[in-house]
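Of the protein chains in this complex, all but one are displayed in their positions.
Letters are used for the chains, namely A, B and C, taken in the order the chains are written, and counting of residues starts over at 1 for each.
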Amino acid sequence: MEKNESTKSDLIELKTMFSNDETVTFREFCCKKEPSICFCITFVNGMIDKNSIHSQIIKPIIEAELDDTLDINQLLNLISKEIVSAASVQQSSGLDNIIPFLLTGNTILFVREFNKVIIIDTSDWDKRAITEPESERTVTGPREGFTENIGTNVMLIRRKFKTRNLKLEFKDIGSETKTKICICYIEGIVNKKILQELNRRIEKIDIDGILDAQYLQELIKDSPMSPFKTIGYTERPDVVAGKLLEGRIAIVCEGTPVAITVPFTFVEYFNVNEDYYSNFYYATINRIIRWVGFFLASSVPAIYLALVTFHQEMLPTQLLLSISASRQNVPFPTIVEAILMLFVFELLRETSVRMPTVIGQTISIVGALVIGQAAVEAELVSAPMIIVAALTGITSFVVPKMQGELIIIRLVFLMSAAYIGLYGYLFSVIGMFIHLASLRSFGIPYMLDIGTFKPSDAKDIMVRAPWQEMKTRPKLVVQKNRNRVGRETKEGDNGEK
Amino acid sequence: MVKNNKLFCVITMLICSCIIFTGCWNYREVEQLAIASGVAVDEKSDGITHLTIEVVNIGRDGKATYEPKYIESDGYTFFEAARKAVTKEGKKIYWSHAKVVIISEEIARKDIAKYLDFLFRDAETREDIWLLISKEKTAGEILQSKGMLKPIVSFQIDDAMRSQKSITRFPFIQLYEFFDRLFYKQVAPILPTINLVEQHGEKSTHVGGTAIFKGEKLIGFLNEEDTKSMLWLRDEVKGGLIILKNAAGTDDNVTLEIYKSKSKITPIVQEGVLKMKVEVDVDVSVGEIMGTSDFISSPGRQKLKAFAEKRVEEDINTMYTLVRDNYNADVFGFGRNIEMKMPDVWKQIKDDWDNFYAELELELNVKVNIRGSATTRVPLKAGK
Amino acid sequence: MNKEKISDIQSVKLMILFIFGSTLVIGTGGEAGRDAWISIFIAVILAIPIYLVYSRILSLFPGKDLFEILELNFGKFFGRIISLPFIWFAFHLGALVLRNFGEFISTVGLPETPKIVPIIIFGLLCIWGAKAGIETLAKCSEYFIIFVVFLLIVFSFLTIPIIDTDNIFPVLGSGYKEIMSGILSAFTFPFGEVVIFMMIFSSLRSKSSTSKVFISALLLSGVTIALLSVRNIMILGPDTIEAVYFPSYFAIGRVNIGNFLQRMEIAVTVVFILSGFIKIALCLTATARGVARVIGFDDYKILITPTGLLMVNLARNIYEDIVEMFDWAFKVWPYYAFPFQVILPVLIWIFIELKQRAKNKANTTEVTIDDGSSG
Partner (left out) sequence: MFVMMVLSYAITAFIDLKSNYKKQDKVKLAVYFTLMAISCAIGSISGYVEKMPSPAEPIKNIIFTLMGK
């Protein structure tokens, strides 16, 4: 009877543990035929589906014809195999094992005072529906995006691969939160070295809680002080699928509607899933526009400043005269003007992101009026500077994933341009190149080796080649199984013609 | 991982601190500049350089206004005078956008190179400035005339110079070409000249004619007609008009418009004498016939062609004799031509080129091809 | 000592940028007047055997740089003694290029800024680049060369309206003496300077094609420099080239297309800064490697910052002014650099070759020489 005592104390312990917690419910009931066999189920309100508890657990057990003579194991087997009709049922024992299940929406069934319990999956809590991702919109292409639920997210990825090669490895991270993460990759394509490196880094993580994938990102990325991302993220399952096919690894993290992908290279900033869903000429043009946008967003203020304050001879005479005219009564030096305007722009951007949408509109109108028209008329800033700030602001949205980085790059460029003109600007560009060239993401060079890659690897960088031409996966990431489009596909295409 | 971003931070820090602590050496605000658009150089009697600098005065009264402002400044050197102007203007004079330098005849006759050294040496001044020789008493008064279309005289001169291709009345020479010529002694430098003409009772500028230099000294002028003839020998005619007075024995004046012109200059040795063989090949169209003569029909065109060829030939010959005999300046680059095509001969005559040039004969062959008659087939006249 | 590896193409690109270095701005072979380009062509041809010597020395000992080779062949003490002049040469060259750059900026760009400012900043940048390692530099050079080639091509096309082909005639018009001294000047600056690469090329990924790397880089850059020299002569004429400090800068400055595309000299500056950065960073790497080897360090990177700062100091103090710099570059440099670039390497090569022969005779059964210079 020692066991009985211990089980009893388990139940009692559980009760005392959650004595003030009203969400944890204990319900005791007995079998109709044999009232001596008593049961107690416990579950967390709000995380379970009451209907299924009622119809799959309580009702069948109460009505079941149980026999008092059965010993505990037989009884449990009988209940879990013949009576409880829930989808997932398992037996367990020990409080430490039980509590995590209880807190993730399972129902725990105590039989009499026995130490063994049955854990029944009745979890059902309110989830956000699968919606179109906000930050990565697409005109064509799928409209589904990740949600906060890791199960849904993994499901969204799995649905795209109907082979057993898709491997999903689950892990719990965080000493307090025990956040579930899932490492997804495709066996046979993935680079084993990168996988090992990733696992090694995940093992090394020592943190109390992971609330968002960003925590994870910062903990496992290379060169953590670099402003550039060496780990990609996306809200879209189709993008993840694409990256998996390129041999990358995706990590889905519980509670985060994004998946992170490794390794991440610089060019991926400029690749958008839309590219693959539209005509490749159009996609190529868009990509080039994105590169130009990056250049403009990072360099326009610096170049403008350098030209206006150091290299006036480079401006055409008419332009010089009109800039000079518009700056006639402006009280600030150009550099202050530039920093001020960029700051105001970032301020407006940040405000409008945090504001409710309705007020956001007001902000933009006020912003446009105040920093545009009125500021120029009051001769606080010059009109060309408004144009520069606006151009910079708009172009920085062309590469949305890079916004944070762009602010830093822009500021560094601007400061060096203010110091020694275009020379300073060039120096900082060289500096950026040194930094980028020395970065690595999980052993993969961040910037591509132009000289060592074959033209076939270039097909998905500045241009988006048609799929018939993109026969191989990127060499740097994938070492074996590089053929992307099989021979059959191509011959089939020809046959149809 | 090598932590490069550390140095990245250093450079950023250095840049920031330098801005704060040491000030900015070349940092200058654009509105702090007095943008010079042109300068006229004169010499005062006692060897003092007198500059008239045209500065664009930018105002902003609702919308931008640009007006010329003239600063006069003296100094023993060009640079001193230019720098002294700062005290009068209050802002630093900015030279990079200057379009025009007008040099008075007086200076040019003495030694033009002296005054150009600053323009050549200074990093701020550009090499694509127009250099003009004033035919008025002082160069300053040209700059201070009133611009007809643009308020700023220098900009107007700039526009006029750029339209050279359709006028062909002055040589198209930018400052750097003049420098190249100065460095290369064998070719005599030339420059366009500028003077004032009266229009609606106000004086405005007019560019036309050529100033001929020998070395750095001005030795004479060519009028506009001769300038065109000279440009033919330099293969620089790109367009313009040929005016035939009393063409082919009639009373009518005819204007031919030049489409294309090519002059081929080769030195030849004929009976032991070195000669320059010049073949001018001009494509023209009949642009205007002031009269009723028939120059459109085939025989008429032949007549016109023969007359035009003769006229051009005469013009060139007259000009050539004038330049050769009066100035003895090889403005056509014949010496350079000989050096290029007959390096051995050149080595022999190089040192005695001036004397040799004085005897150099021209073998001229002009071919005028009438390619069309603009839009009409007949001369304009009352029907019969 | 290092695990860095660079591919053949990367090293060719590094070498091309290195050779472009300050040459594109300062110009070379100016002694030959309008025949400078002929001098450059001949210098390229004359450089081929020397380059073969360099690559032969390297390919005899794959994976080793000059300093290690010297130690192996001359013994620890003598090897280090012989290393010293090479270290000095790399150090001095880096300082010279840095100074060229400083003079260039302060002459054409920022006359009111003290010369030392751009020198220090550029020096720090090069230190950063050198510290990032030769692999990073190689990768940077791959990107930079795109910009450089793009700018060179575009701006050479833009100059077409202002070129005057007459300027290069008569060909071979200047005397043979001038052409000869033009050849010497073009050989020592920039082609012979590639001797620096012997000190850093232990990182080549493939062993057999060292000579291919050297020769292809030489030909590509040599032809480019000669063509640009032709372009400059056509635009400026030999007399003006002689009169100005930075011919390319002046040449591009005359471009004016449609009154809008004008005043584009900054393109020359961009080319200079990009290639100069590579050149100085490589000189710095070579110096630091040499010093590390001589004092017996296993990691040269820690020495980059101090040597780099010393280089900045040397660059600052080496000349009084731009006049002295050009005087020195044209009159002294050819004779000064010649021993480092030709005499010493050739002597070393002969010594090593004889030693190898002797060794081979001693054990004829084992022939392990990697004959890379035959290609």
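Keep in mind that, in the parts below, a residue touches a chain if its C-beta (ideal position, glycine included) is under 8 Å from a C-beta of that chain, and two chains touch if they have at least 3 such contacts.
It should be emphasised that the depicted structure is a prediction, and the values quoted were computed from it without experimental measurement.
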item	value
Which of C:Thr107, C:Asn256 or C:Asn313 contacts the chain that the document leaves out	C:Asn313
Selected residue (touches chain absent from view) among C:Lys13, C:Arg34, C:His92 or C:Arg231	C:His92
Touching residue (missing chain; options C:Val108, C:Cys126 or C:Leu303)	C:Leu303
For chain C, residues in touch with the removed chain	92, 124, 131, 295, 297, 299, 302-303, 305-307, 309-310, 312-314, 316-320, 324, 328, 331-332, 335-336
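Rule of thumb we're sticking to: only the chains that are shown with their structure count from here on.
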item	value
Distance from chain C to chain A - Cα centre to Cα centre, in angstrom	47
Gap in Å, rounded to a whole number, between the CA centres of chain C and chain B	42
In chain B, residues with contacts to at least two other chains	2, 4, 8, 11, 18, 26, 124, 126
Residues of chain C touching at least two other chains	109-110, 113, 117, 121, 125, 128, 132-133, 259, 262-263
Contacting residues of chain B [partner chain A, same complex]	1-5, 8, 11-12, 15-16, 18-19, 24, 26-31, 33, 35, 56, 58-60, 64-66, 94, 96-97, 99, 124, 126, 155
Interface residues, chain C side, partner chain B - complex	107-114, 117, 121, 124-125, 127-128, 131-133, 166, 169-170, 173, 236-237, 239-240, 243, 250, 253-254, 256, 259, 262-263
Chain B-touching residues of chain A, taken from the complex the two chains share	222-223, 225-226, 308-310, 312-313, 317, 320-330, 333-335, 412, 415-416, 418-421, 424, 427-428, 431, 434-435, 438, 440
